[in-house]
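The structure is given below, and queries will be raised subsequently.
A single protein chain has been omitted from the complex, and every remaining protein chain is retained in its original position.
For reference, chains read A and B in written order, and residue numbers begin at 1 within each chain.
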């Protein structure tokens, strides 16, 4: 297994005692945007970890003092014109989400700072979401001018239709306490305790009988993964329509200071 | 476009600056019961608004100091005998709900006073539900003696099975604060601030890139509308059975003082 235990391009993976694989998104910009290359890297890493018999549970972490994931890479997405590049991007996104939810081992998100758009969607594919009191969750697609098919599907499935409606149509920031009340987060800790709390959950889960956990996870996540694949095709149509309008690219360029 | 900007029989529609259409149910009894004719009127008005390129979002409002909607019209329904008139009534109901959820533009409910039965169900087809502290939500079908297929489906889908069970089997009144905690409402305001709060949400939504919002709403609401159409057929059977029993009509006549 080459990637785990070694630094890869934009994240690193360490296998800890107790059967927990810690994946840290620490080799990138501190806000942790997810480019297409980076999504593919995480997909590949998860598949490798799934094959490693020493691992019983995975913890995803943005690194100390860093955001969990601040959405897609606007430098990349702001160049989209509504054609085939949209489909390729959605295919990468779908592969990542369905791999996170589809592998045999539970995955825990340890969220500090921002979890925005793609970052929040990665967390919504996880089995437990632990946040620090400094965590802020946002689904800002409409404000940016892009469609929100995956976000809509995932929020409705994980925390219910009503919370989904408010996150999509207001684009507001959900601070940690509100995210806990709305069950976007399962537990909230002090920032200094975040990683250890997530690892403690990970070690307990890694200690369960693997056959029990894996056969159950496959059933519990099966309909979710099927739904993601359905959204993939609808998402391509929605995003092509939205990017063809051209407003999203202008809004993104303003945000990253290119216009 | 004839209806918007002009008073219609039992409601009026004004197109406001900022791209918001304000539909006010103000030309009727202050409790705003929904007869079949009135449901058809609202369905037609929503389809007209959907075609108006000046509108980006719709706000539904019962009018100052008036209920959002106090259920079906008991004068009409208490004459039902469990035959074809039940099917025609369910067809009007289904057309209204699937139009509200199925048009391309988001719809906001501004709820003061009562939202009961059909009134609450109209709100459950909306994308945001803003209530005043004087709002009271009730799904009283069992107490009245009629079936609650739409209410059961909509509550389970929007706020979850557990809240649905309690609303259906207790027929209790949900005051605004409890409705907020159970996510039946997204926000609660003072009565004097209700309309402006809903309009503020409406203006923000009307300012989003239309292609992004519309392609997303179609996906997010698609399964909901499909479900409404499925419930339509089951609802006809349930309501025919319940109205054939005859108890509902007696209970309604007592409520409206006819018996």
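The rule is short, and it goes like this: contacts are C-beta pairs under 8 Å (C-beta built on N, C-alpha and C of every residue); 3 or more make two chains touch, one makes a residue touch a chain.
None of the values given here were measured: they were computed from a predicted structure.
For the options B:12, B:41, B:127 or B:141, the residue in contact with the chain missing from this view is B:141.
Touching the chain that is not shown, out of B:20, B:163 or B:212: B:163 (per the contact rule at the top). What subunit B contributes to its contact with the hidden chain is residues 141-143, 145-149, 152-153, 156, 160-166, 168-170, 231, 234-235, 237-239, 241-242, 244-245, 247-248, 251. One chain of the complex is left out; on subunit A, the residues touching it are 106, 127-128, 157-160, 183-184, 186, 201, 204-205, 208-213, 215-216, 218-220, 224.
By definition in this document, only the chains that are shown with their structure count from here on.
Distance between chain centres (mean CA atoms), subunit A to subunit B: 35 Å.
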